[in-house]
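Just one protein chain is left out here, and the rest sit where they should.
Coming up: chain A.
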């Protein structure tokens, strides 16, 4: 070590000493709190109750989250999660990401927030869905209203962020708030029955082709239709390379017998899942808390074998210890489904295995229906919660 480094080290020491002095001169409370006999952390059993759900044989225990910042004030322990602490502890880890599916771990977050994200994903992130169906002809066995309902539920591959809510435009159905599809299928007489699938829905980037009812066909140069597009949607850069279509092209809509025909036009608009589930952008959005399996006692030999066989998903494994003896280990607690099979079979098993869940560790799953990739859906959901807060703040100011 060089001499200059030595000097700087001693300087630091001096500073520390000074700090110590000023600290000891500080308030009496600080001094008391610094004593070793005063706990700065919760006693282990309380901490366990705070951070874990116990899944006992009869019922889960300590399921509540202790949110109140002063819950442990009598013990001198601060239970608050202010912003800086949250930022330090919060972690995300992505485990799987495919085109329409994501699984990630969220650590260090309260269920109140995790659940808010889940609720927003299901009910408040907008998508485009078919809202109006104009049926020109339907001689198939499926009724108009049932067919319309089926059409409504088809996920549409169109970024909802590029569209506006129809309420904002009044009665105006323009290229910014409406997507038009047409469907015309016919089963010729003497041919076998055919199945109509969602790939028959043809996007009309120029808007509706059906003349509005109140206009006589020969009145103008261009007959008025149900929409008033000022330009073609496929001239817009967002859609010219990425045409709008149903996300899945093999959804069965109807079956036609010989001589039957369906001719219709549909208009898709932007909406949210709260209004109708067809606008929900996710097939499922769910989370579970991380399971934690703890062996309270050593489980050996035949018992270890028994324990391993009890678990249907293979949480336990067996390792060899000295001289042909074996011991059970927890190899894969994440797979635990909490079926509680391992603690069934008497009190002695309950004393051997403890099943718990970590309260602030969520395994989050989002399955998109296809309008947006799942990772974008989640960020959109977080943004919506931010907007809600902003709205309250402006309302109160």
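Here, a contact is a pair of C-beta atoms (placed from the backbone, for glycine too) under 8 Å apart; a residue touches a chain by one contact, two chains touch by 3 or more; residues count from 1.
Keep this in mind: contacts and distances are computed from a predicted model.
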| item | value |
| --- | --- |
| Chain left out of the displayed complex - its UniProt protein name, from "DNA-directed RNA polymerases I and III subunit RPAC2", "Zinc finger, HIT-type containing 1", "cAMP-dependent protein kinase" or "5-demethoxyubiquinone hydroxylase, mitochondrial" | "DNA-directed RNA polymerases I and III subunit RPAC2" |
| Residue, one of A:110, A:159 or A:234, that touches the chain absent here | A:110 |
| Listed residues A:47, A:209 or A:386, member touching the removed chain | A:386 |
| Those residues of chain A which, in the complete complex, touch the missing chain | 67-70, 80-83, 86-87, 90-94, 97, 104, 109-110, 112-113, 115-116, 119-120, 123-124, 375, 378-379, 382-383, 385-386, 388-390, 392-393, 395-397 |
